[in-house]
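Heads up, one of the protein chains got dropped from this complex, but the rest are sitting where they should.
Moving on, here comes chain A:
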């Protein structure tokens, strides 16, 4: 291995023969796990609900590492990682709650906030 490069000087290290073309060859999985999982999370305007992103993240996680594979390896640290377990769950719950509220407000039926829209929201969540 060589010395690390300073930001901006050359292509990143670690890609062996694939590094010549520069950063476009950076492993997609490496990018996805970074752009989806972390970074500043600022909730965009209502047009793009964070819930959508969370759903995507969950799907991609299935791709990034199947839980079975990792568990088979004896790696289960993410189950204790607040980012990957409870916090996500809380976030999804929070988004469901907000989505229900939004739906109710849009429908102009404030009385149905909790109960009335639940089943429809759950269906949406799954598609």
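Definition applied: a contact is a pair of C-beta atoms (placed from the backbone, for glycine too) under 8 Å apart; a residue touches a chain by one contact, two chains touch by 3 or more; residues count from 1.
Note that in this section contacts and distances are computed from a predicted model.
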Identity of the absent chain, which is to be given by its UniProt protein name, from "GerMN domain-containing protein", "Gas vesicle protein GvpFL", "Multisubunit potassium/proton antiporter, PhaF subunit (TC 2.A.63.1.1)" or "2-aminoethylphosphonate ABC transporter substrate-binding protein": "Gas vesicle protein GvpFL"
Touch residues of chain A, complete complex, unshown partner: 1-8, 12-15, 23-24, 26-49, 52-53, 55-56, 60-61, 63-66, 69-70, 72-75, 77-78, 81, 83-84, 87, 91, 94, 98
